[in-house]
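This is the structure, below, for whatever I ask next.
Excluded from the complex is one protein chain; the other protein chains are retained at their positions.
To keep things simple, chains are lettered A and B as they appear, and every chain counts its residues starting from 1.
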Amino acid sequence: MHLVYPAVLSALLFSTGLYGVLARRNAILVLMSVELMLNAVNLNLVAFDVWLARAARDTLHSGQALTLFTIAVAAAEIGIGLAIVLAVYRNRGTSDIDKLRDTAEGPDGAEPGAVAAQKTEATA
Amino acid sequence: MTPAPAPSLAAAPHGFLSPTGVEIAFLLVGLVTFGAALITVTTRQLVHAALWLVVALGGLAVEYLLLTAEFIAWVQVLIYVGSVVVLLLFGLMLTRAPIGRSPDADSGNRWAALAVAVAAAVALVWVVADAFRTTWIDLTGPAAGSTRVTGASLFRYWVLPFEALSVLLLAALVGAIVLSRKAKAGTGTEADGTEADGTPPAVPSARKDGAR
Partner (left out) sequence: MTTTTLAVLVPLLPFLGAAAGLLLGRTAPGFVRPLAVLPPLASLVLAALVAVHQGGGPVLDAHTELTPTGSVPVELALHIDGFAALVAVLVAFVATCVQIYSTGYLRDDPRYPSYAALVSLFTSAMLLVVYSGDLIVLLVGWEVMGICSYFLVGHYWETPEARAASLKAFLVTKLGDVPFLIGLFALATDAGSFRVTRVLGTVASGGLHHPTLVALLLLAGVAGKSAQFPLHTWLPDAMAGPTPVSALIHAATMVAAGVYFVARLLPVFEASRAAMLVLAVMAAVTMTGSGLAALAQDDIKRVLAYSTVGQLGYMTGALAVGDRGAAVFHLLAHGAFKALLFLAAGVVIHAAGTNSLAAMSRMRGLRERVPDAYWTMTVALLALAAVPPFSGFFSKESVLGAAEHAAHGDTAHVPGAAGRLVLVAGLVTAVLTAAYATRLWLLAFRGRGAEVPDHGRQPLTMTVVLWVLAVPSLAFGGLAYRALPGWFDGNSLTPTPLTSILGTGLAVVGVLLTYGVWQRTTRRLVSPPLGAVAAHPEADAALVEAEAIATHTPAYGDIAYAPDPADPGRALLGPLHRHAAVGFHLDAVYAALFVRPVRAGASLVRFLDREVVDTYVGAAGALPRLLGAAVRRAQTGNVQTYVSALLAGTVVLAVAVVLVATGA
């Protein structure tokens, strides 16, 4: 099998995930997109591992081992990420990441004031 | 950029116009996977996105199988399709995500995101295709990713990272618990912290054993 097939698929999936991360509003959807990106990398790893193992250049199966590690790390990431999203949701009443703009540099005091108002609204 | 292909691999040229059966299968499953992924990042229904993600991840598991990495394929099905997507669905529920079409699923950053993603895709595909257009994976012979092979390499060469990973998972577990606890009214966050430090000891050993 041509290596190009899995490699190109991986690249396309990665870009799709990238688009999702940048374009999605809901934090959980962003996490899903991150999973897509991670899986794209996994596919790449597996494909290259198979190729290199056949070519007897790599006897350690490092690609597959790394894939496993990535899956484990992804599991940890999704757990922590969801916990963070939940905490944010509890505190702010939303999980839309484009509304979490506390670090904005406002030309006047209007923006932080609005955020503060949101905060009080959420806690109320 | 282009690694010189090994003579044995380059010996028999394989054209793109006469694909093998595996290649056709890979291509079809890949199209499904890619389509599912696209729907995942574009659909307006949040729960549907999670379900399309299942399709995409499952498609990837099939791709792993086609690449003879059977252990990873099953791990993929178990962990991603079985647990991660379930977790995500739980997250959606807990954050009261709207069921049905939500008009504002995409942020205002959409067009910039699209531009960046397309640029990244073009660049990556261009580079990858340019680099590996003649590289051939020989899939004949024993499976490269059977459980035996993978297990042997994992516990022969990768024991230490594996153990380190278990510690990472433990830390993630504790962190997730601490973060997702609801702060009780009237008690400060410090009290939570000490409590969180006190409670876990029973859990890690069980989790660790489970991981092994």
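One rule holds for everything that comes next: contacts are C-beta pairs under 8 Å (C-beta built on N, C-alpha and C of every residue); 3 or more make two chains touch, one makes a residue touch a chain.
What you see is a predicted model, and the numbers here were worked out from it, not measured in a lab.
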item: Of A:M1, A:L18 or A:L36, the one touching the omitted chain in the full complex; value: A:L18
item: Touch with the omitted chain, as defined above, among B:L31, B:I99 or B:A119; value: B:A119
item: Residue numbers in chain B that touch the chain omitted from display; value: 1, 107, 109, 112-113, 115-116, 119-120, 123, 127
item: Residue numbers in chain A that touch the chain omitted from display; value: 18, 21-23, 97-98, 100-105, 107, 111
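We adopt the following convention: only the chains that are shown with their structure count from here on.
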item: Chain A to chain B touching residues, read off their complex; value: 1-9, 11-29, 31-33, 35-36, 39, 42-43, 46-47, 49-51, 53-55, 57, 60-62, 64-65, 67-69, 71-80, 82-87, 89-90, 95-98
item: Interfacial residue positions of chain B with respect to chain A in the complex; value: 6, 8-9, 14, 16, 20, 22-23, 26-27, 30, 33-34, 37-38, 40-41, 46, 49-50, 53, 56-57, 60, 63-64, 66-69, 71-72, 75-76, 79-80, 83-84, 87-88, 90-92, 94-95, 97, 104-110, 112-114, 116-118, 120-121, 124-125, 128-129, 132-133, 135-139, 141, 144-145, 149-150, 153-154, 157-158, 161-162, 165, 168-169, 171-173, 175-180, 182
